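Notes for the one structure printed next.
All protein chains but one are shown in place.
Residue numbering begins at 1 within each chain, and the chains themselves are lettered A and B in the order written.
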Amino acid sequence: MSNVAIRNLSIQLGGNTVIESLDLDVKAGEFVVLLGPSGCGKSTLLHSIAGLIDSSGGQIEISGEDMTWADPKDRGIALVFQSYALYPTMNVERNMSFGLRINGTPKHEIGRRVARAADMLQLGPLLKRKPASLSGGQRQRVAIGRAIVREAEVMLFDEPLSNLDTKLRTELRRELKQLHRQLGATMIYVTHDQVEAMTLAQRIAVMKAGVVQQFDTPENIYNRPANLFVASFLGSPGMNLFRGWLEERAGRIEFRNEHLCLDVMHYPFKLPVSPGQQCVLGVRPECIETGRGDGSDKLLYAHVSLVEAMGAHRVLWMDFFGTQIAGIVQDQQSVEVDHPVAFTIRTQRISLFDADTEQRL
Amino acid sequence: MTTPAIARPRRLQLVAYFALLPMAATALFAYLGTIFWSARISFSGSRTFPSYDFVGLAQYVRLFDNERWLLSLQNVFVYGALFIVATLVIGFLLAVFIDQKVMAEGMLRTVFLYPYAMSFVATGLIWQWILNPELGIQNVLHKLGFAGARFDWIVDQDMVIYTLVIATVWQASGLVMALLLSGLRGIDEEIWKAARIDGIPRWRVYVSIVLPMLGPSLSTAFVLLFVMVVKAYDAVVAMTQGGPGTASEVPAKFIMDYLFNRANVGLASAASMVLLATVLAIAAPLYFVRSRAARSGRES
Partner (left out) sequence: MLPLTEETDEAPRASADGVRSAAVSDTANGVRAAPVGTPLAVSALRSARSPARRSLAWTPARLGVYGFLLTAALFFLLPLYVMLVTSLKPMEEIHLGTLFALPLHATFEPWRQAWQSACTGLECNGIRAGFWNSVAIVVPSTVLSILVGAVNGYALSFWRPRGAGLLFGILMLGAFIPAQVMIYPLVRALAFIHLFSSLPGIVLIHTVFGMPVMTLLFRNYYASLPMELFKAARIDGGGFWRIFVELMLPMSTPVIVVAAIMQITGIWNDFLLGLVFADADHLPMTVQLNNIINTTTGERLYNVNMAATILTSMVPLTLYFISGRWFVRGIASGAVKG
């Protein structure tokens, strides 16, 4: 299986620079997700890896070979499109085998590959049907099947599940993960859905405006976001943010603002900090513990404004001196709207960001 | 519809019917009525004025004994085949080539389609002038030095039908191009990308993927062209008047002549029935099959 190495890649579209000096190293057999909001350049990046878009600088290496200017068909890649792009006048079997036939693959080999893909994706009974008579989920499977028969070392996915309803999406997500295990191919997957990213990826590349903000495992991206953008992008409800500054008091470092004061002595600072430095404190909703706690952390008070029942847990929206913050209530604690509630912040998994650079401290 | 229909009070239903009276009148009288009337007359011995006797198939027999009618059928067949094939091919090539992201695409499209905005009469007259043996292209060829060159088809009994083909192909190719271009543009861009990734050469994509997908547009174009052929009258009158002699006679003109100039309403009605049968037999089923397929395609 191949790795994909992108060095110093720049892409211009219509006179504008979409991606500039991008570096990315995907290990062989890895499942990498390109995650970001609409317009961040993730699809552009994917399509340039596929060879559908020309770059204006830099290299794309697949398996150590420079493929920057190679034709899509010579790159050893396969691409699954968001709109499936199935050939409407051919049935499923021909859709999957068309490319192979054009390129002279022997008949028995074509048969073997198609059968294998059909087996993996339960397409057997659908082989003679045309795309128009298939459901969205079935069409997507055929599109994946067409990619599989190419037996490519690198498989690319361009938001393949966006057009499906939630239930189908969850189902196909699991199948994709299994597919990765079965095939062992390198997979690069584009999506704007963080749930897909978190569940599928071995590493996530969060992108914004053509720049990779952070490239790390889902856990690290969630728990140790590299900057404010990544922190706010992942997590639902989003991370609670408090503006304030750092102070040194009696040998301990504290985060302060007018309303709260938190001991951040045990925070793993990566960058040097100075007293009085303006920064932003990020606390995930699940790290806000309502109730009196065990007395060791300082108690804070807020006003409950909204309770959202999610089934397994409840999301508590609270007014904390003018800022809306969210907390998660797992147990059967009684919380009433328009009543004050006490909470503590668990400092083990907080994040601190510099107020100006927005980088993680 | 997912939402339930609102019950319509009787009074409002009547208003709707009233509003549709013109349509009903047209459909029943102007269309069905005239067909039945013409059919009735075709079975009678009407000459200058309609008479309502019954002569069975006598008019039809006389029709197919008529040299001029047979010639007009042969002409329309030859003309039709050439015209339809030529416009489809040229229109398809134009559409495909314009689709190649060429510069000045808008201008090119305007150039190819403007003849269709002109009347058939104007088309016939212009080409009549261009193909004029003394002063037209033949003369230009002579002046260029090809002294023996012959391009006097328009006065040649055997070749005149081809001049009609040239003129009307010039007029209608743009239409086919516009129809097929609209079909081409409706093809999902991602199918092209998928084909590129599959390594399929561009010409093969056109042949194996695009052309089948253009089926509906092609059949639409065919139906339109077919009806144009059957109705061909204006261009013939303007360009050759059916001549020289009756060499470029077509059924539509035959009928008009016998209706008004030669005062044989019975024969003309029989001829028009034959024309109607031809159209209904070929074009109408195609059209209805396609619209049903389109409707069921949408509902699935």
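The working rule: contacts are C-beta pairs under 8 Å (C-beta built on N, C-alpha and C of every residue); 3 or more make two chains touch, one makes a residue touch a chain.
Remember, it's a predicted structure, so these values are computed and weren't measured experimentally.
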| item | value |
| --- | --- |
| Candidates B:Gly45, B:Gly136 or B:Gly199 - the one touching the absent chain | B:Gly136 |
| Per the touch definition above, residue among B:Val78, B:Val121 or B:Ala247 touching the missing chain | B:Val121 |
| Option touching the unshown chain, where B:Arg204, B:Lys231 or B:Arg262 are the choices | B:Lys231 |
| Absent-chain contact - pick from A:Asp158, A:Asp216 or A:Asp354 | A:Asp158 |
| Chain not shown, touching residues in chain B | 1, 3, 6, 8, 12-13, 15-17, 19-20, 22-24, 26-35, 37-38, 41, 50, 90, 93-94, 97-98, 100-103, 105-106, 108-115, 117-123, 125-130, 132, 134-137, 139-140, 143, 170, 173-175, 178-179, 181-182, 185-186, 188-190, 216, 220, 223-224, 227-228, 230-231, 233-234, 237-238, 241, 252, 255-256, 259-260, 265, 268-269, 271-273, 275-276, 279-280, 283-284, 287, 290-291, 294-295, 298 |
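Convention: only the chains that are shown with their structure count from here on.
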| item | value |
| --- | --- |
| Length of the line joining the C-alpha centres of chain A and chain B, rounded to whole Å | 57 |
| Interfacial residue positions of chain A with respect to chain B in the complex | 47, 50-52, 71-74, 77-79, 81-90, 98-99, 102-103, 132-133, 146, 150 |
| Footprint of chain A on chain B - complex, ascending | 188, 190-191, 193-201, 204, 208-209, 212-213, 215, 297, 300 |
